[in-house]
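The complex is shown incomplete by one protein chain, all other protein chains being positioned as in the whole.
Residue numbering begins at 1 within each chain, and the chains themselves are lettered A and B in the order written.
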Amino acid sequence: MSSTKQPAIAKIEAKTIIDLIASNRRMDERTPTDYRELKIEVGVIEKANGSAKVHLGKTKILVGVKVELGDPFPDTPEDGILTVNAELVPLASPSFEPGPPDENSIELARVVDRGIRESKAIDLKKLCIEPGKKVFVVFVDVYVLDHDGNLIDASALGALAAILNAKMRDYEIKDNEVIYKEGLIPLPIQNYPIATTMGKIGSSLVIDPSLKEEQAMTARLTVTIEKNGHICAMQMAGLGELSIDELKKAVEMAVTKSSEMRARVMEAAK
Amino acid sequence: MILSEVVEKKRLVVPGEQLAEGDYLPGENTYKIDGKVYASRVGLVDFSGNRVYVVPVKGGYMPLVDDPVIGRIADIGMSGWTVDIGAPYPAMLPSSETFGPRQPFARTDLSKVFDVGDLVLARVISFDRTRDPLLTAKDPGLGRASSGRLMRISPAKIPRLIGRKGSMISMLKGETNCQIAVGQNGIVLISGHSPFEENLAMAAVSMIEREAHTHGLTDRIREMIDKSRKSGNVEQKDQT
Partner (left out) sequence: MLNKKTKPERLIDDRGLRIDGRRPDELRPIRMEVGVLDKADGSAYIEQGKNKILAAVYGPREAHPRHVALPDRANIRCRYHMAPFSTEERRSPAPSRRDMELSKVIREAVEPAIFSKYFPRTTIDIFIEILQADGGTRSAGITGVSLALADAGVPMRDLVVACAAGKVDGQVVVDLCDEEDKLGEADLPVAMIPSSNAITLVQMDGDLSPDEFEKALSMAVDGCKKIHEMQNEALKRKYLLIKEAVEEKMEPKEGE
């Protein structure tokens, strides 16, 4: 399977990947539970309120956060707005085409969104200015720059780092108007969701599949864990199948792995 | 005729850089205007008599007639297969150029010979830029590759991997006990008796790709292989 249209893999290559994994080895000397080399750098786009650059192996993602004023949704008049968008820009892969977001870029945005929203990472109530009339809108824009597999984890790590990095002008509310003060304040963050994506290759589950591994895998599972170890989002993709045991094992792997990755993000966003 | 100043051999040049002036012929990756020869690609400049050319540091694969290539079956048509050889043009392998069915058959028959995703060893029999390259798989040693470790390296480094009169590749095959098929399009297929020897061969190929432009490479490869055999681990030098 491929999560996006990719140049197909030769059968021989897929076979090599499957055979190696059956003996617990991967093409780049990783174990089934290793992430590739991870680099996170925040504050790279000064004009944005917050930003983060993530390199996960050769996958490269840039996330920008902008905070602006807007109207609340009618059914949640006291909540600020979070909106996550993902662009699979054509320079990131030979098979990304210019055009409106396709199902892959929309799925990517929605999975990253779910992690932040369901864990209530941003306290949206604190972004209300005048109920029903005016709120702050947080735009999280995920920009994929180089696709070498596992866009979801790289994007989710970047999104969390970027919202942690984000600063907005300090303000107070007088007569339902925003009066800006001196200084900058962070966003109201209260949780730190981490997505862990696994690929099913042969009959094994491997964490952080590279592009080649994605082309050889039959199913993909993302489990997002929030700071207390609870699951706040899950997404399975692909035409393959998972057994109940595999699903349970995957959640265990995610719970373990996510604390390690959470520490990496917190360190980078300091 | 006085030959004017030229840049020194093996200097790194960029597009638009002047290489020579006067009675020189513009070779590969150069062009001549108003008596001056300029580079058209990034690479190392070299001379062959009064022909000046540039060996590109990077670049894709452009097919040449008689090139051995290794490609992936991308599609099956009425009378043959479309093969991805990593060139700007898709290659065609007609069924008449294999030992399979000769008449245009239903797609299922052709897929029994080569299916989508199969790797095929072939040779370019014709190509000019007005038509896609044509391949044959009839020569001895050509045809479907059913197993092995696949590597992709820069096509610019293939000549170094093969070596003068095949000296480098023969040494590699001998030292690692592996079968190594090399496509001019940058694909290398390695098949050995043990994963260790396959990994050894792969490490050697990577080393050649990284250090192609240097001297003493053959000796360093032999040294790496010896060290690895003694320690039982593939001894890769640090990669910067």
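The criterion applied here is as follows: contacts are C-beta pairs under 8 Å (C-beta built on N, C-alpha and C of every residue); 3 or more make two chains touch, one makes a residue touch a chain.
Predicted model, so just to flag it, every value in this text is computed and none were measured.
Residue in contact with the omitted chain (choice from A:Ala10, A:Val65 or A:Ala250): A:Val65. Only one of A:Glu13, A:Glu107 or A:Asp141 touches the chain withheld from this view, namely A:Asp141. Only one of A:Arg25, A:Lys120, A:Lys134 or A:Lys167 touches the absent chain when the whole complex is considered: A:Lys167. Counting the whole complex, the residues of subunit A in touch with the unshown chain are 44-49, 51, 58, 60, 62, 64-69, 85, 87, 89-94, 98, 100, 139, 141, 143, 145-148, 167-169, 180, 184.
The omitted chain makes contact with subunit B at the following residues, 12, 14-18, 29, 31, 38, 40-42, 56-60, 88-90, 129-130, 210-211, 213-216, 220, 237, 240.
Definition applied: only the chains that are shown with their structure count from here on.
If you average the CA atoms of subunit A and of subunit B, the two centres end up 39 Å from each other. Interface residues of subunit B facing subunit A in the complex, by the touch rule stated above, are 72, 74, 84, 115-119, 145-150, 189.
Those residues of subunit A that touch subunit B in the complex are listed here as 7-16.
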